[in-house]
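Before I ask anything, here is the structure I am working with.
Here's a slice of the assembly, chains where they normally sit.
Letters A and B mark the chains as written, and numbering starts fresh at 1 in each.
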Amino acid sequence: MPHLLSRRRFLFIGGVAASSAIASRDSWVSAGQQPASAGPVDPALIEDLVAANRILAREQIVDAFGHVSVRHPRGPDRFLIARSVAPELVTAADIIEHDLEGTPIDARGRASYRERFIHSEIYRARSDVMSIVHCHTASLIPFGVTRVPLRPVYHQGAFVASGVPVFEIRDAGGMTDMLVSDGKLGRALAVTLGNKPVALMRGHGAVIVGDSIPTAVGRSVFLDINARAQAQALALGGKITYLDPEEARKYLAPNNYDRAWELWKKQVSR
Amino acid sequence: MPHLLSRRRFLFIGGVAASSAIASRDSWVSAGQQPASAGPVDPALIEDLVAANRILAREQIVDAFGHVSVRHPRGPDRFLIARSVAPELVTAADIIEHDLEGTPIDARGRASYRERFIHSEIYRARSDVMSIVHCHTASLIPFGVTRVPLRPVYHQGAFVASGVPVFEIRDAGGMTDMLVSDGKLGRALAVTLGNKPVALMRGHGAVIVGDSIPTAVGRSVFLDINARAQAQALALGGKITYLDPEEARKYLAPNNYDRAWELWKKQVSR
């Protein structure tokens, strides 16, 4: 389990010297190409990001692959994400700040995820998004490759009532290695996502966004349940009554995942 | 694991002062709008209610959401249910007495579940019901949205042989947020439930009732198994022989879940 950082002190991502803690963000222009840090982050946020990694692994939304990020709270053109490591293994020491070009700040030899451009380009396109999950959850793959629309069969799936676009990487890049491994592909994915909370990625997985870490994680967990329940409902063969868009809109509220987040954090800190 | 309360002493729900233990129920008229408590409850019942929460989580009938209640044994117009918290985390200190208006007795700042009206109105309508489970179990959602009837494929599902009504919240409230968040919606749900042990809630989940905590919990567990087995039987494509209503009636007996309850309580106290 991760070392639980005290909520009472600040910490620099990547071990930047403590004296820098009071430097303004703009003073972080380094020599050469090194982008500047947006500054230190509340350890509680890092703790939540580490927990998010472990929660997604425990809930089987991610396996050895997949990742979750959070936008830097004081630097909208920066985001925090683990080095290239399995989510279940992430600790605070693995978190690296990146800019919206996908360039790591002070990587100190730690490798970045190849698909960090999923995050950088969505943060660039969507100022409302504060956290992003990318996953290959098995229940979602079928909806991405068949284009049978993923729709809300229960209130916990309400957030997909406005539709789930499917990203066809061939449209953006022709025959690729399927990975969103540069800014151009990331931008195309962000265009497909539009203003929606979820996009499926054909032959690959999904991206889920939210206005906080608990929202992005919560949506990922309940999207998986909704997908499995919808597949079973389709198999039963009757006419399905999906949530009405108005029902979905009324259900959606801030902090819908507070109760779940409290549970999940406790589960991964045991 | 919960602190296991001694079965040899009584305890007030919510930490009411010990001197009140001998006060009659009617003397609990408080100043202003505070409803009176129906009095102290045997700690063994609280222990069972806490165990029920943890059992339902362990059996994956509930996730971070869902709840279970018990009617107050000496006050038929009162019921006990946890504060708004994930079932897996419930301890005795979380249990709050409520009246049939859904008003908490001595909440002391603890939030109540928004959907407590599921419980209050069913207790009001059904004097035979002593315990109620509300859940969003994924196996049940498909039967609620397709109206393919949930029927007993084996003896453990016998209790649904009389039929499983489906609550359409639109009939009661038009376009809602899907939640049974007031007495009017709770009453409509109770009408749909009628004298049955289970009602599905379209696009939401289910409510399961019983004459004791073990019965409500046991029915919840075996309803899930029955739903999955029925869905698989339908997928096989042959003609299904469901339990005959007479077979079901003969199978049903008090204390059907004694053996399971003993196991489940041990599992959650490890």
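Methods note: a contact is a pair of C-beta atoms (placed from the backbone, for glycine too) under 8 Å apart; a residue touches a chain by one contact, two chains touch by 3 or more.
Worth saying up front: this structure is predicted, and the values here are computed from it rather than measured.
Every protein chain here shares one sequence; 2 sit in place, and the complete assembly counts 4 copies in total.
In this text, only the chains that are shown with their structure count from here on.
Rounded to whole angstrom units, the spacing between the C-alpha centres of chain A and chain B is 35.
On the side of chain A, the complex with chain B involves touching residues 152-156, 158, 225, 228-229, 232-233, 235-244, 246-247, 250-251, 253, 257, 259-260, 262-264, 266-267. Per the touch definition, chain B reaches chain A in the complex via residues 63-65, 84-86, 88-89, 136, 138-139, 141-143, 145-148, 170, 175-179, 202-205, 231, 234-235.
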